[in-house]
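Structure, as structure tokens:
Of the protein chains in this complex, one is absent; all others appear in place.
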Amino acid sequence: MIQFFRRLHPQSLRILALAIVLLLTVLFFASQIDGYFSPRMLNRIATSVAVILPIAIGQAMVVMTRNIDLSVGSVVGIAAYLIGDYLGTHPDVHPVMVVVIALALGAFCGAINGALVAYGRVPSIIVTLGTLALFRTYLVEYSGARSITTAGLPQWLVDLPQATVFSIGNFDMRLTVAMSLVAAIIFWVALSRLRVARKLYAVGSNPDAAVVAGINSSLVVFMSFVLSGMLAGLAGFMFLAKFGNITVVAGLGFELKSVAAVVVGGVNIFGGSGSILGVVLGTVLVDTIDNSLTRWAIVSEFWREALLGMLIMIAVATDTFMTRSFGRMKGKSE
Amino acid sequence: MMLARLKSWEGLLLIILIITVLANAALAPQFLTLQNQINLFQLSIEKIIVALAMTLIIINAEIDLSVASIMGLAACTFGILVESGTPAGLAIILCLMLGIVAGAFNAFWIAYVQIPSLVVTLAMLIMYRGIARVLLEDRGITGFPQWFGDLGQKAFLGPFPLGMIIFVVLLVVLGLVLHRTGFGREVFVIGTNAEVARFSGVRVARVKTILFIISGVISALAGLLYAGRLASVRGDAATGFELDIITMVLLGGVSIFGGRGTIIGVLFSILIVLNLRNGMALVNVTGHIQTAVIGILLIMSVLGPNLAERMRSTGLAKASA
Amino acid sequence: SAEAVSAKKGETANLVLLPKFLGILPFDQARRGAEEAHKELENKGALQYIGPTPENSVAGQIEMLTTATTQKQHVVMLSNNAGDQISAAAEAAQAAGTKVVTWDSPIPSAKGETVFVAQVDFTQIGVVMADMAHSMMGGSGEFVVLSATPDAANQNAWIAAMNEALKGDKYKDMKLVDTVYGDDQSEKSYNAALALVDKHPNIKVIMAPTSVGIVAAAKALQDEKLCDKIKVSGLGVPAEMVSYTMNGCAPEFALWSFVDLGYLTYYTSYLLAAGAIKGEVGEEIAAGRMGNFKIEKDPTRAAGNRILMGPFTVYNKDNVEAAAN
Partner (left out) sequence: MTAALSDMSLAVVPGEIHAVVGENGAGKSTLIKIMTGVYQPDSGEILNEGKAVTIRNTHGAQALGIAAMYQEPMVFPDLDVAENIFISHRNLGTFMNWGKLYQSSDELISRLGVSLDVRRAASGLTLAEQQTVEIARALSLNVKVLIMDEPTASLSAHEVERLLNIGKALKARGVAVLYISHRLDEIFRIADRVTVLRDGKHISTKPIAEVNHDGLVKDMVGRALDKFATKTKANEHGPLLLSVKNLSLDGVFRNVTFELHKGEVLCFGGLVGSRRTDVGLALFGISPSTGGSIELDGRQVVISTPQQAMDYGIAYVSEDRRKLGLAMTMPIYANASLASLKKFLRRFGFIDRAAENAMAEQYRERLSIRSPDVKIEVGKLSGGNQQKVMLAKWLETKPRLLIFDEPTRGVDVGAKAEVHNIIRELAKQGVAILVISSDLPEVMALADRVLVMREGQQMGIFDISDCSQERVIALATGQDQVASAA
């Protein structure tokens, strides 16, 4: 046991604690909800997580550089709406091209944020509070109050949420879930293995030292926003596919949801540390709580939000206490 | 040096404010009427009152996202109490105490367990709102005593309603506390570097606790004003106010990283936002555009000086080369 | 009874059409109706269409109503999203001479409201919802409601009316087991629909009296291939619902014309502004192409007057395609 703690990196301690919290949460709800351990439930949570996960990953990268991106919800809305609109008039565009357009749209929005933060030297919370409103306003003005409906979308897109990569028993690995997972894995590997990606941590960890170490901090911050926007664009695409009916409020509130997932996932809100694995666990944890509460028979609709807030707090507190006591055990073992 | 910088920030805000007021007066004939000037404050009175408390919190390098939910919770609790026959006076006191409890609960996690305030108050934003929802479910409550509604709506002192008087009093009191007292100094030091404060014997946890309690009780007070002004409450009372409040504080030149900012700057920023919104509304600009304009102003107010500074320094370098 | 009051063209009436928020189709349709009437009546005044953002709807509506009062607009046409919270501002408006005509969603206490232009009779819509559920469920079994927000006054009134109707003998084998809220957001409504399915395995119908909720629920059930077991019904826009009606996910739903609602609201407001009517019970107005309407006491609220537009259309396989185009 002692040896085990000794070998763990502090970041791994955090993830271990988080995994235990997730496990406890799942066990608790399994005792409360009939048929909780079913492929169907797994599918529900997986498809729900699939949309928010890319956003949370993007948010995590921004937070790691000591910034925050409050505009992601509006970017999701813009991407979902504009692509839906575009497909209404160009139904024959190749699916891959559609995804590329979604990423590019998101990246463009992210680049605006990134340029203002990194080169304009405006604090990110100010920039993204502003663009949160600006992007949404653009969408409202552009839409002319029209909604995107499934009727205007090509069939492949409407069928996409059901598209299954493979099935294990009754559990279908849906394409959107697979896309999200692939994105998570790419960024997980990149952030732990790719040399340039380590600069993200360096810049967040000590900006002054980053300058002295010859790291182009501005570029790193700029890129983190571009990536965050790009991933929000991807989420916008999945949002469009999954929900089909897009109004101008699409994605409203995703900013706080993604920040919640990121901080529950153990990314230091003051930058410099965090891992994609943690973000995945955090996103899954928050979404599991949310999805389970709506299915918990004894909880009335009106209690849900109060319990959600309470459970998030308990999860964060438990995770904090566990990480600290693991840290102490590790300390003693050294 | 720092003072000069802050002064120039406030100078900038003052110029923007003057331009806004002049433009409003020129474009909207009704703008300068007394009633409109009072309305302009009244319509956002709860937000601007809470913005004062938020100023202290952000200078302390913390954030309180739960303010709007505490406002809603206090308003709903008041509704439930009055409905169940509690005298309104007693209900007011109980609701203010509820604000203290909510603030103290935030403070416990932030100051003593040391979980970042963004995380704690994000969870509490959801939880306090949820409790308000539990209290009122899908109902709205009206039928408060007449005097309570009057306090929220009618002139209280001269032509001014109670909310405006509370705002001015809090502005002066919190301004003095922040800029003239030892407590205010500690708020600044903790915001600059909490470890330095701790190593200098400042009771960091205590200062933070007091701040979050102030924030909680002022939010509750604002929630009650809201209930009075609208003479009714609902589970969604004050939803989403937190971002508007934070916007006002940041536009006021308060650093989101703590340690810098002034009450005067925030006052100017509040006046700018209120006047701008009012002026745009009077010339029939719709809600989205109003929000977008405030957003642009927020970004430009920081970007503009930054760019000017950069041009000046590169200009100097060229001149000397 | 007295003659219906006709509108005199070319008067000056400054009117504001204030929806719950901007950016969704029904409100835009109401605007089209109002603009149609505006042209028709050759109003020399202005018609403003302004609205708040969805996340700031309550405060925004109050702010805009107050501003309209300051501007001395003649009438504000309000689709109220603030419940009774707006009544203080509405009373202030009335006191300053700005009339408040509500449409789509009234002020529950009617305080500060001149008259409510009701799209349908709220009691009747309750009965229709109960009937649609009845026919889809074969008269027995469990069903649920997926509403907008817990604070949406009109949805709450319709659900209350439906609950009242369900007490009738005809519906004695039907049980409403849950009411949840999708906040008029696609993603929340979609997830809420799926959660309902999991939580109540025996339900036969999801009744969604909101145009956002009903499509989201239909899409969710279709995606999960549950349409043969569970049906969706409620209030929806034909253009958005057509595919689900045709494939049987949502065999029946109802709606009225928002264009007509805007048109009628405009006529009412114009006449009020011109002083041709006072908004009192018994007055009758001639509303252009829509014919004559009478102001009556609103039987669905404790106080307040209304003009009942009606009727509404129940859409199914036979008529939805025509309406969608």
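When the chains are written out, they are named A, B and C in that same order, and each has its own residue count from 1.
Here is the rule we use: a contact is a pair of C-beta atoms (placed from the backbone, for glycine too) under 8 Å apart; a residue touches a chain by one contact, two chains touch by 3 or more.
Computed from a predicted model, the values in this text were never measured in an experiment.
Quick one: jot down which shown chains the absent chain touches.
Displayed chains contacted by the hidden chain, ordered by label: A, B.
Per the definition of touch given earlier, which of A:V96, A:I168 or A:V212 contacts the omitted chain?
Of the listed residues, the one touching the omitted chain is A:V212.
Decide which residue listed in A:N43, A:N268, A:T288 or A:T323 touches the omitted chain of the complex.
A:N268
Where does chain B touch the missing chain, residue by residue?
Those residues of chain B that touch the unshown chain are 1-3, 176-177, 180-183, 185-186, 188-189, 192-193, 195-203, 259-260, 316-317, 320-321.
Considering the entire assembly, which residues of chain A contact the chain that has been omitted?
9-10, 192-196, 198, 201-202, 204-206, 208-215, 268, 272-273, 331-332
We adopt the following convention: only the chains that are shown with their structure count from here on.
Among line, ring, star, complete and other, which best matches the way these chains touch?
If you draw each chain as a dot and join those that touch, every dot ends up joined to every other.
At what distance in angstrom does the C-alpha mean of chain C lie from that of chain B?
Whole-Å distance between the two chain centres: 35.
Identify all positions of chain B at which a residue touches two or more other chains, and write them in rising order.
Expected reply: 133, 137-138, 235, 288, 291.
Which residues does chain C have that touch at least 2 chains other than itself?
22-23, 53, 55, 150 - these are the residues of chain C that touch more than one other chain.
Under the touch definition given earlier, write down the residues of chain A that touch chain C in their complex.
Listed in rising order, the residues are 40-41, 44, 48, 51, 136, 139-140, 143-147, 149-151, 161-162, 239, 242-253, 291, 294-297, 301-302.
Which residues, counting only chain B, touch chain C once they are in their complex?
Going through chain B, the ones touching chain C are 30, 33, 35-36, 39, 43-44, 133, 137-138, 140, 142, 149, 152-153, 229-241, 244, 277-278, 281-282, 284-288, 291.
Inside the complex, what are the residues of chain C that reach chain B?
Chain C reaches chain B through residues 21-23, 48-53, 55-56, 58-60, 62-64, 66-67, 70-72, 82-89, 92, 108-109, 149-151, 156.
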